[in-house]
Structures are given as C-alpha cells and as structure tokens.
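Only a portion of the chains appears, each positioned as in the full assembly.
Note that the chains take the letters A, B and C in the order they are written out, and that residue 1 is the start of every chain.
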Amino acid sequence: MYLAKVIGTVVASQKSAALTGIKLLVVQPLDEEKRDMGEPLVAVDTAQAGPMDTVFYVTGREASMALEDAKKLSPVDAAIIGIVDQIGD
Amino acid sequence: MYLAKVIGTVVASQKSAALTGIKLLVVQPLDEEKRDMGEPLVAVDTAQAGPMDTVFYVTGREASMALEDAKKLSPVDAAIIGIVDQIGD
Amino acid sequence: MYLAKVIGTVVASQKSAALTGIKLLVVQPLDEEKRDMGEPLVAVDTAQAGPMDTVFYVTGREASMALEDAKKLSPVDAAIIGIVDQIGD
C-alpha cells in the first residue's frame, strides 16, 4: 500500500459499465513525511475520502477486492482503503 | 488507473489469436494537469476512444476483465476503460 | 521480495473492514548493503517486526497469502514476511 493525498476527481460519462456509480479520485503518492513521491494516479474511493485527505491505497488485483462483492470482477487496479489519522515512529 | 492521451495505433497482422478484432492504441500517460508523465504503452481500447482523447486505463490482470466475457483469458495487460470529460479539484 | 527497514506505523480508524486488527508499518526499502533504495511504502506486518528491524516483504497478490486463511481476500498488496538475521555473500 502507499500513502497519498487526494488532489482531484475524475468525471467520465463514457466508461466501462462496471464503473457505474463508483467514485474516481486523483491521488498524489506521499512518503512517510507526507512529501510528494512519484506520479499521481486514479484510484477508486472505498473510504469516503475528501479533498486533501491523507489516505492509503492498494494496487493491482487486490484493489478490486476492496469493492463490494458485486463488483469483484471490476477492471480496477487502485483503491483507497483507509484514511490516515496519524503516521507514528 | 492512470490518465493518458491517445497518440497512435498499432497495426499487427502476426499476433496472438486472442487479439483478433481487438483495437490496439498507443497511449501517453498524463498527470492531473494533463502533462506527459512517464513512457507510452500499448493498450486495448474498450471505450471507443479516438486520437488525442484523454482516457484512463487499467493495468495488469484487471485489464482483461474490461474485455467481453469470451475474451477473459486474453493475454492483455492494459485496457482503456473510460474517456475523461473533466478533471476536477 | 525486497529488503527494508521499519521506519514508522500507520494509524487509521476509517479503513476497509478487512484491515481490522492488522498492523500497518511504513518501511523503507534497502539494498544488500542496507542502504536506502527507492521510496517508502505501507506494509502489513506478519512477522512481529519492530522499529528499525531489517525485514523482507512480498508485494502484489502474494502479500495477502501471508495473512491467515480468514484474511485471504484482504485488499493488501505488501506484507512483511520475515526478519533478517544476516545478509551473507
């Protein structure tokens, strides 16, 4: 999983049917000091994240496991699965 | 998923039988400001994307899930799954 | 698998239900000389690792296989699976 900050939303009317009703956010990966790290990507939101929230997301096939059962076969490769309260030592 | 711009098409007559009739596009990944980010790749098109469209694509095993049922076992690792109308804050 | 050093913990109260009770650590990947290599990430701990321990972790779908059976479908993509005693020639 990686830490990230929510930096935008994606609006797409023409898309895979499996993505209907799913919220898509643009996230910027962060390091443990919350500094930008690498390139932004698009992730499904399963944690009700809001703008500028610090979150962590999962990638690959595991991302579709974060969605509800009916969505298990969704073509999804990144999902926000938690909102970070604090990063400790 | 990543944002990208459609920058070309691939013509290949000698290829895996599983790819027959599937459209292959070259896409350039973009960041949230639509600036080029990283290296171009070849993706299957499942969203009727056209030249210079801004799209988002899924990678890995999830890509084959974007194809129709009969194609579930296709050797495909990147698929365009939506056309972006707008990137918001 | 990659070598890494444990550099922090993640506290997250709002997260995927599948992550309840699972310890999340921030790890810094290392090379074979234990020098920092690449960017930190968040991994599930399955080896009772402590702060500054040298560990190795697995990524991708294999990470969820490191958890107990009941957790097999967890949305997890990185797991610490061992603590390194020594790196030899």
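Just so we're on the same page, a contact is a pair of C-beta atoms (placed from the backbone, for glycine too) under 8 Å apart; a residue touches a chain by one contact, two chains touch by 3 or more.
Computed from a predicted structure; not experimentally measured.
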item	value
3 chains shown - copies of the sequence in the complete complex	5
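Keep this in mind: only the chains that are shown with their structure count from here on.
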item	value
Whole-Å gap between the CA centroids of chain A and chain B	19
Chain B and chain C: spacing of chain centres that average the CA atoms, whole Å	32
Residue numbers of chain A (touch at least two other chains)	60-61, 63
Touching residues (chain side chain A, partner chain C) in the complex	1-3, 29, 31-32, 37-38, 46-48, 56, 58-63, 65-66, 79, 81-89
Complex interface listing, chain A residues touching chain B	7-16, 18-19, 24, 26, 28, 39-43, 51, 60-61, 63-64, 73-78
